[in-house]
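A single structure is presented below for examination.
In this view, the complex is presented without one of its protein chains, the others remaining in place.
Each chain carries a letter (A, B and C) given by its place in the written order, and its residues are counted from 1.
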Amino acid sequence: MWDLIRDILSWALILIGSAALVIGAIGLVRFPDFYTRMHAAGVTDTAGAELIVFGLMLQAPSWIVVAKLAFISFFLFLTSPVATHAVAHAAWVVGVRPMLGPDLKREGDD
Amino acid sequence: MDILQFIADRYNYWVVIVLMMLGLYTVISRGNLVKKIIGLNIFQTSVFIYYISIGKIRGGTAPIYVPGDMEARTDHGDDHGSGHGAAHGEDVHAIHGEPANAMADAVKANASSGHETVASTASLHAEPTHHAGASNSLETDIAFNAEGSAAADPHGASEGGVVLGEVIYSNPLPHVLILTAIVVGVATTAVGLALAVRIREAYGTIEEDELEAADNIAEFGTEDPREAAAGAAA
Amino acid sequence: MENDTVTLAEAATLAIDLSLLTLLFLVAYQMLKSRHLFAVVMLSGIYSLLSALFFVSLDAVDVAFTEAAVGAGISTVLMLAGMLLTARREKPLMPGRAPVAILVVFLVGAALMYATLDMPAFGDATAPANAYVGLQYIERTPNEIAVPNIVTAVLASYRGFDTLGETMVIFTAGVAVMLLLGAGSIKGGRQVKDVSDDGEAQQ
Partner (left out) sequence: MSDTTRPTDQGPTDQGPTDQIKTVTNPAGMVQSAASQEYTSIEHLILRVVMKVLFAPIIVFALYVQFHGDYGPGGGFQAGVIFAVAFILHALIFGLEATKKALPQGWLSVLMVVGVLLYAGTGVANMLLGGHLLDYDTIDPQSTHHAGQHYGILIVEFGVGVAVASTMLMIFYQFASREPEISDEEW
């Protein structure tokens, strides 16, 4: 019984995580400018990876594996948004400005 | 269907060769020294993948003994059942005690295996099962303790779905070679980059043709040395 | 598929392998095409991580670990530094270079492709590379080294002399970089001016 619930839960988490990553990838291709793309990649990357790690945690054979996965999820949670921030900030400093208003509909920036 | 099998058996090598061609093309055609080094890295990684592909064994696992398996494979681990120790220890002992014999066997087997590989390739279209058959006979002789003996093995107790002493591991040797090669590769890449940096500081460019032109100007006073030679002759 | 049983797991592995190899090819192609060296360096980091993933698929966890740490960690940073000190952009390809390169590359590639026809099948346990030395290491390590990680046992003990040589190579590479860039100062050399006279002469 517990096994069944665990399987369903972990598969649900893994599938949702994968779906998030796929959606992020689509957003990366489809969005018009740098910042919206960064948004798509950054948000779904963190969420998707975290969800997959949680799903794997439910499948782990032993507690030590759960602990390792918990560490991985902690570091992912810490580093992934920071990486997104660093890239976005670097772009801002270099002079890339987000598209605003009606510009957002066009392909290609500036 | 055997064509499909043939492709499935070798697609790895082909992709690796294509990657290698990309790397080689980058090295030859690009004039920029940094780009050349990057091309060399592509080439290098393809060689790494090639080595690791060779070491992969179907159905195998990473070459780290699963818990309990190492003890099951030792001679002196008598606490794991003497029956297994005898059956398995004999095998290891033969190799262990008489290396000359083992070597002779290995050479013999090597010759036959080479022969069979050629034969199987030649007759692949005619007889698709031949290769598998040849593999099986060799496998039972030397590669593994026969799967059949697992049933007779008193130690056939399985832990977590694996039969201890019978786990298949991928070949660790390519892993060792490539592991060191990766670190050495990055160290030598650093030397290459350092050279490129010094060249940039001395010449102001890292494009090959410009370097050559600069050398020619320094030596002959013109970009084309043949002109200078012709001028000197005239 | 009559005789060999292709399980679901094997099919999944095949699919993963093929997609990883396709990605590797695409990244390598883009590295060849792009003239923006910053992008090329970043792509080389991606290339390393992809190949690390592929190494995991091939059971080489130690190699994957090394490739991920080196490729994403050290190699990219060094290339970035090297690029910053040299050039940001590559000049366009010289006309006349490409045909010779393509000819050479295709000759080499064709020869190697021809050679793979005689290669043992992928994953073949009885291939000469796998049946003898490698198997010996697996069989003997429990009795002679008693270390669970066979790669470590082979690396540090069986082939310890080899690894000593590799360490020496790394050491030598470090010394070479020190000599090339450090300009003899243990405090760290600043920019060297010794070549500026030559530079003037060339102009």
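We adopt the following convention: contacts are C-beta pairs under 8 Å (C-beta built on N, C-alpha and C of every residue); 3 or more make two chains touch, one makes a residue touch a chain.
It should be emphasised that the depicted structure is a prediction, and the values quoted were computed from it without experimental measurement.
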{"item": "Among the chains presented, those that the missing one touches", "value": "A, B, C"}
{"item": "Footprint left on chain A by the chain that the document does not show", "value": "75, 78-79, 82, 85-86, 89-90, 93-95"}
{"item": "For chain B, residues in touch with the removed chain", "value": "62, 64, 76, 179-180, 182-183, 186-187, 190, 193-194, 197, 200-205, 207, 210, 214, 217"}
{"item": "Touching residues on chain C - with respect to the absent chain", "value": "38, 61-62, 64-66, 69-70, 73-74, 77-78, 80-82, 84-89, 91, 144-149, 151-153, 155-157, 160-161, 163-164, 167-168, 170-171, 173-175, 177-178, 180-182, 186-191, 193, 195-196, 199-200, 202-203"}
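Convention: only the chains that are shown with their structure count from here on.
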{"item": "Overall pattern in which the protein chains touch one another (line/ring/star/complete/other)", "value": "other"}
{"item": "Central subunit by CA centre of mass proxy", "value": "C"}
{"item": "Remotest chain, chain B as reference, centres from CA atoms", "value": "A"}
{"item": "Distance from the mean Cα position of chain C to that of chain A, given in whole angstrom", "value": "28"}
{"item": "Cα-centroid distance, chain A relative to chain B, in whole angstrom", "value": "35"}
{"item": "Whole-Å gap separating chain B and chain C, where each centre is the average of the chain's CA atoms", "value": "12"}
{"item": "In chain A, residues with contacts to at least two other chains", "value": "none"}
{"item": "Touching two or more other chains - residues of chain B", "value": "none"}
{"item": "Chain C-facing residues of chain B, complex", "value": "1, 5, 8-15, 17-26, 28-35, 37-39, 41-42, 45, 48-49, 52-65, 70-71, 73-77, 91-92, 95-96, 106, 109-110, 113-114, 117-118, 121, 128-129, 131-132, 134-135, 138-139, 142-144, 168-176, 178-191, 193-198, 200-207, 209, 214, 217-218"}
{"item": "Residues of chain C defined as touching chain B within the complex", "value": "1-4, 14, 17-18, 21, 24-25, 28-29, 31-32, 37, 40-41, 44, 47-48, 51, 54-55, 58-63, 66-67, 70-71, 74-75, 78-79, 81-83, 85-87, 90-91, 93-94, 97-98, 100-102, 104-106, 108-109, 112-113, 116-143, 146, 148-151, 154-155, 159, 162-163, 166, 169-170, 173-174, 176-177, 180-181, 191-192, 195, 198-199, 201-202"}
